[in-house]
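Heads up, the thing below is written out as structure tokens.
Complex shown without one protein chain; remaining protein chains in place.
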Amino acid sequence: MSEIAEYIIAALLLVGGFFTLVGAIGLARLPDFFTRLHGPTKATTVGVGAIMLASVLHFSVNHDGIGISEILITVFLFMTAPVSANILAKAAMHIGVKSMDDTRGKPWEQ
Amino acid sequence: MFDRLNFPQPWLSLLLFVIWQFLSDGISGASVVLGLFLAWLIPQITQGFWPQRPAFIHPWRMPMYLTRVLMDIIVASVSVARLILSPRAPRPMFVCYPLELEHPLAISILASTISLTPGTVSADVSDDNKTLLIHALDAQSEQEVIDAIKTRYEKPLLEMFK
Partner (left out) sequence: MITIALHITLAMVMIAALLNVYRLIRGPDAPDRVLALDTLYINAIALIILLGITLGTRLYLESALLIAVMGFVGTVAMAKYLKRGSVIE
């Protein structure tokens, strides 16, 4: 395997791990439900996407063929992350989860 | 029976067929037959879920839009990561966004885009499909969020959908 590919794969892995970790830190640390929603939808999705990309590169450099499954999983995650965030936000608004004190604007009631 | 042997949504059928070829281990006679069957069956079953046909007028602009969204997702996650790791508290805000798009598919694409891009998550659509409720993680003012979304994402979508 070439040196450059190895460096790129290692960098992608580290970036992916970092974003996954940051998403989880956001989930654990941010003050209310609606702000917590931001961490997983963006950081974790990007993190897993980077790890998938590293996997695609690794297998296409080492063995034959490129992994379509990884790309399918990534596309699927990118398509479903906003949907689950949206439906969770709706559920939270329906239950009446408290938002942070200095949140400006109000969720509406339907 | 035989009048149902058509493909009500040719693009969806094509997509399903191609994905099935990728999922199965290499292209073989069996995977082509099963892929064709699924590409026929799934649109037939899910036909009731599509109230209106998606009406693209400029579908070739989609790749450009997707590239822009992908770039923004990367920028967005860096900015969200910085905000999560910095000690200062975020300034969250609920924004009511007035929609210009009318087609349900276009609205859901816009909502997904908003959820994946800088500091905003779309929370709800009003019953008359006119307003989108957005939660912004760190916003200066309501107008700023609305303007950013309007110019970056809604304009290209308006050009794509009729």
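Residue numbering begins at 1 within each chain, and the chains themselves are lettered A and B in the order written.
Heads up, the rule we're going with is that a residue touches a chain if its C-beta (ideal position, glycine included) is under 8 Å from a C-beta of that chain, and two chains touch if they have at least 3 such contacts.
Computed from a predicted structure; not experimentally measured.
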Contact set of the excluded chain (shown chains only): A
Sites on chain A contacted by the missing partner chain, in the whole complex: 6-7, 9-11, 13-14, 16-18, 20-21, 23-25, 27-28, 33, 36-37, 39-40, 44-45, 47-48, 51-52, 54-55, 58-59, 62, 67, 69-70, 72-73, 76-77, 80, 83-84, 87-88, 90-92, 94-95, 97
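We take it that only the chains that are shown with their structure count from here on.
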Distance from chain B to chain A - Cα centre to Cα centre, in angstrom: 16
Footprint of chain B on chain A - complex, ascending: 18-19, 22, 25-26, 29-32, 34-35, 37-39, 41-43, 45-47, 68-69, 72, 78-79, 81-83, 85-86, 89-90, 93, 99-100, 102-108, 110
Parts of chain B lying in touch with chain A, wherever the complex brings them together: 19, 22-23, 73-74, 76-77, 80-81, 84-85, 89-96, 111-116, 119, 121-124, 126-127, 133, 135, 137, 142
